[in-house]
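This part shows subunit A:
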Amino acid sequence: MASLMRTWLAALLLLPLGAAGAAGVRIVSQTVGTDEALLAVADPGQIAALSPLAHNPEYSAVAREAKPYPELVVNGDAESVLKFRPSVVLCADYSRVELVSQLRTAGVRVIVFNHYATLQDSYEMLRRIAAEVGAPERAEAVIAECERRTAALRERLKGIKPVRVISPSTYDIIPGDHTTFQDLCDHAGAENLAATLGQLHGNVASPDEQMLAWPIDEVVVSGTDRAAALAPYRKLPPYEFMAAVRDGRAALMEPWMLGCVSFRRVDAYFALARALHPEAWR
Partner candidate 1 sequence: MTRERRMAGWALPVASLALVVLAVVSLSVGDLHLPLPKVWAGLRRTDPWAATIVWQLRMPRLVVAILVGAALSSAGLVMQAFFRNSLASPGLLGVSTGGAAGAVMSIAFGWAAISLWCLPVSAMIGAFVAMAAVLAFARRGASTEGLILAGLALNALLGAVTGYFLCRHTDVFDRNAQMVFWLMGGMEDRTWTHVLIASPIVVAAMFVWPLGRPMDLLSLGQAEAQSLGVDVRRLRRQLLVLSTVLTAAATAVSGAVGFVGLIVPHILRLTIGPEHKRLLPLSLVGGAAFVVGCDLVCRLVGGLPLGIVTALIGGPYFLWLLQRQR
Partner candidate 2 sequence: MAAPTATVAALEVFGATVPGRIESVSVSLPAGQLIGLVGPNGSGKSTLLQVAAGLLPGGNVRWAGEPLEKIAMLERGRRASWVPQEIRFEFGFSVRSVVGQGRFAFGDDGRGIDDAIARLDLNHLADRPVDRLSGGERQRVLLARSLVTEAPLYLWDEPLAALDIRHALQVLVLARELAGRGATVLLSLHDLRLVEKLDQVVALDAGKLRATGTPSAVLTAEFLRSVFGVLASRSPGLTLELP
């Protein structure tokens, strides 16, 4: 077992980075975004473990597909990752720097992703992971499919009047521009009022009083049942005073869709576009 491990390590060190060996690659993914990308391009044998959220449908687009693979523990140390004997670990820029450092010390290749706001960032993630598993063509196939679908969506939404939306949260945080929500709006025929009227950048504290003056057509919330999804906001200022919330004007999304950073966000584009522009599908 250990000698096999050594062989991998030796092979890994010797190979040039871009062409890291495909055969013996074992990948551990630390974030739900990389879980989604990894499952799309890797062979099952190449996946050693997924993030602690992979099985959770609240956050993961691939909860069902992820079931056969083990999950990492929350806040685990380097050993809790190394026990899966990975050759590559996929991390985010918010992963603990000590963990990244110790994994590297143990001879594991660590890839840190630090851009995930846009679809292009998702493609980049996909390409890097596909290169690791030795299947760049799979990434290109997925990307081509995404491009085809987004083009079709653009076509369908052509000339349509954008719907003015916000993405409320019970944590008093609202997404402005440079966020995944902004990217979602850009593709789904929506205007993110927090960015256009609120001039907000990133996920920031919501300007409670100002928001009441925004001409909100619909609020984008997660859930399957309209009343249940809006219930928390109907008791929460300032949302409870918004006409859109009072009148139940809401676009319903699956929970994972609002935070998705992988190419799976294309599904979210469609979900939001259909919810906001049902007339385009008539």
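Keep in mind that, in the parts below, a contact is a pair of C-beta atoms (placed from the backbone, for glycine too) under 8 Å apart; a residue touches a chain by one contact, two chains touch by 3 or more; residues count from 1.
How were these picked? Simply put, all candidates are chains of the complex that A comes from, given by their letters.
Because the structure is a prediction, the values reported are computed rather than measured.
Within the complex, subunit A makes contact with only one of the listed candidates (1 or 2), namely 1.
Contact residues of subunit A toward candidate 1 in the complex are 2, 5-6, 73-80, 82-83, 92-99, 101-102, 105-107, 171, 173, 202-205.
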